[in-house]
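Structure in structure tokens, see below.
Rather than the whole complex, this shows some of its chains in their spots.
Chain nomenclature is as follows: A, B and C, assigned in order of appearance, with residue numbering initiated at 1 for each chain independently.
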Amino acid sequence: MQEIEGVRTWRGMTVADLVKGMQGCAFGAGRLAKAVEIYEEMLRADTTKFIAIAGAMVPAGMRNVIAQMIREGYVDVVVTTGANLVHDIIEALGMHHYKLHTPDVNDIELRKQSVDRIYDVAVQDDAFEVLEEFIRSVFDDFRLDRSYSIRELTALIGERLSDRDSILKSAVDRAVPVFCPAIADSMIGLHAWIYKQMRRFHVDAFDDMKELVDIFCDAGRTGALILGGGVPKNFLLQTALVAPPREDGREGFDFAIQITTDTPENGGLSGATLEEAKSWGKVGTGAKAVTVYCDATIALPVLFAAVQSR
Amino acid sequence: MQEIEGVRTWRGMTVADLVKGMQGCAFGAGRLAKAVEIYEEMLRADTTKFIAIAGAMVPAGMRNVIAQMIREGYVDVVVTTGANLVHDIIEALGMHHYKLHTPDVNDIELRKQSVDRIYDVAVQDDAFEVLEEFIRSVFDDFRLDRSYSIRELTALIGERLSDRDSILKSAVDRAVPVFCPAIADSMIGLHAWIYKQMRRFHVDAFDDMKELVDIFCDAGRTGALILGGGVPKNFLLQTALVAPPREDGREGFDFAIQITTDTPENGGLSGATLEEAKSWGKVGTGAKAVTVYCDATIALPVLFAAVQSR
Amino acid sequence: MQEIEGVRTWRGMTVADLVKGMQGCAFGAGRLAKAVEIYEEMLRADTTKFIAIAGAMVPAGMRNVIAQMIREGYVDVVVTTGANLVHDIIEALGMHHYKLHTPDVNDIELRKQSVDRIYDVAVQDDAFEVLEEFIRSVFDDFRLDRSYSIRELTALIGERLSDRDSILKSAVDRAVPVFCPAIADSMIGLHAWIYKQMRRFHVDAFDDMKELVDIFCDAGRTGALILGGGVPKNFLLQTALVAPPREDGREGFDFAIQITTDTPENGGLSGATLEEAKSWGKVGTGAKAVTVYCDATIALPVLFAAVQSR
């Protein structure tokens, strides 16, 4: 058995050294250090790297880090929520999110001021007006004689953006597909519905699956970095359910890192362990996998800064 | 201020009396009692009653209660996840879920035995084979010259089922629409994709919104019972964002009850307070609202049994 | 494997029937039903029943239920926190706790009004003045030529109370010892310190252990009902560490039920599983044990009402 060796810190210590120190620790510190090890091994192997992004990561300030991960080749495929796309677009269009510094505010007062709250983040209604105009301009170019996949829609949006810090723009620049199965569950979905009252374009609910499964099957090794749970987590992991086993018998993801504040005890998929995913074949029985129970706004920058430095 | 009056219990006590006793308590007991009060007020008013169902409620055994709520007129609209539909269908087709009695099992062993785990629940792979055959038979009847909404798909499935304890069957019998915006994120989505390789039917990603918004706008009063978070919670609440204010100025849901184990501190939508929803106009600034922080498999039966008894 | 059988509810349903229905469920409902089964088995066997009470159970309104459990013979030994004793005494002295109905209040305003908040419960400063006077009168009678154990102190307090709903009074009436190892961590501790500036009585920090261990060793079977974690949980369970194995080789508690909202992932003792306790010998390797992850203000009344009815 490995002895616990407490972490030490010093003036000017790098994030990479801090995480190295955490390798001797247990609980969250030990899990975070293991996540960095797995991510590094994932990068050394010929691995197709998937990221699932749930939670309000963009409003909280994780947009640049994720865009950076995409631009620097740490991510090959993105699965996320409509909300993260909406807030990414809002920033790309020059609108902003603001720090309330506390969630203890008067929401009825905010309502009067047309300010919408996301925990301790504020966004103004006019940001969504700018979004609406932009989204409509995207739909304007849709051909009516064909059907689009949601992934095509996210790409068409990204192509129209110029902000290098944008997740969607960075993805387009790096030819990284962005999947968003529940896109109807977002402002984009609301505007799509309003728009379709006038002009009936078609976006298919099921067409993304093929492309995602093909990428999974064509990959040598597969790795999943899962931020939060929800639809992105399950949609990404279920891909493995329809992929045939590899020649060497491997099935499911070869590497899996989950950063979440959900715990398994409520039985939901969001907090489900990666061990549970092995019973389904979503994660390989021989996979390297770890769950870090931590607010992703803390664990993700630490993980990425450490991985960059090796 | 109201004095705390401790709850008392007795032999043969009814659930309704227990909840009445909890009205004098604080913390979770007080919140649960308040949820029952709000639900009752919701039933007295001319209220259109929406339920959002996330989490593995069906595998855990909440299927009958939810079906019962639909059959007895306590629910007018359902928004849920693909997983809950999949497991509802599996049961309706005569396959079963099983109690493991503990989540501490060997998942690699389960994988070898073709058993899939959902926390402390097990389901066998062959259940999904029966599901596949059934789902394909539904798609067989799809016309190719038109597009379907997801809500139409859930109704077409429900019509084919005969199990009175089924959520989908009960919904069809009571003309209760079932919305499932992220249906692609489920076994149904996987089979839809496979099926579409041969025969290209079309299900639109955005068409449900119109019907849901119309129901919301036509309603006198609106009430939301939200189990867990995820897409069902947000998809239901965002309906209020595109509905014009009522003549009397009301906007958002008039009643809202949330039962969840997520807490607000991670900033995600799942654990977001109903107060936060007021800043968006999703829940009315004058709405009756309460969040019960509790495993829904405990709180839902208590809530419904108490509501039934008044 | 046992099939999941969904719970059904009906008008006038008893708590006992609800819990019976939960036996067919999984997740929290299944665990709660199992807790009731274990408690009943505990009562059938010749079991010495210990209860550990952490968390602000008294301010939240659980005082009567716990007092009732003691009076009706469902509890033989109590281990709790100074805070629960303080608030039990305050109520016994005719002062009250009040419902704020929400935790979202202005605490600086409360401070100005001399109102102290416990989540959504309020208590006024003058309640603590009445407490101080009472506590001093207890200390007045202390002899200075001997040392007292904390358990003796809790009994001397209980003897002075007349409120049948008081935990301390009920315990004295039923000769149920009340242990409170961290009593210094409470208003009682603060007043003891102030009082000792004038008159140096002695209360020993370590003397309780002997009596608790003796009770444990003299018991045929031992059962622990643990509400929350903290010192009460550990102090109760560590008793088993110094008790010799039984003639039949049993060691640790024979029955253990834990009701908590803490989960194991942070590594702390409060959320530690009862399985972990088996590695220490605190809970028997053959013990009947279950953890219910639920707000105790909901789960405790349900559990007790169900147990009473069998």
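Here is the rule we use: a contact is a pair of C-beta atoms (placed from the backbone, for glycine too) under 8 Å apart; a residue touches a chain by one contact, two chains touch by 3 or more.
Computed from a prediction, not measured in an experiment: that's the story for all the values here.
The copy number for the entire complex in this file, given 3 shown chains of one sequence, is 4.
What we mean here is this: only the chains that are shown with their structure count from here on.
The pairing of chain B with chain C is characterised as same-residue: of all residue numbers used at this interface, over half are used by both copies.
Across the assembly, the mean Cα position most removed from that of chain B is the one of C.
Superposing the C-alpha atoms of chain A onto chain C requires a rotation of 180 degrees, rounded to the nearest 5. Once the centre of each chain is set as its mean CA position, chain A and chain B turn out to be 25 Å apart. With each centre defined as the average position of its C-alpha atoms, the distance from chain A to chain C rounds to 43 Å. Distance from the chain B centre to the chain C centre is 35 Å, each centre being the mean of its Cα atoms. Chain C has residues 26-28, 104, 293 in contact with two or more other chains.
Residues of chain B that touch chain A in their complex: 54-56, 59-60, 83, 103, 107-108, 110-111, 115-121, 147, 150, 181-187, 189-190, 192-194, 196-197, 202-210, 213, 228, 230-231, 234-235, 238, 241-242, 261-262, 264-270, 272, 275-276, 278-281, 285, 295, 297.
Within the complex formed with chain C, the chain A residues making contact are 26-28, 104, 263, 265-267, 293.
Against chain B, the residues of chain C that register as touching in their complex are 1-16, 18, 21-22, 24-30, 32, 34, 56, 59-65, 68, 96-101, 104, 119-122, 165, 261, 275, 293-299, 301-302, 304-305, 308-309.
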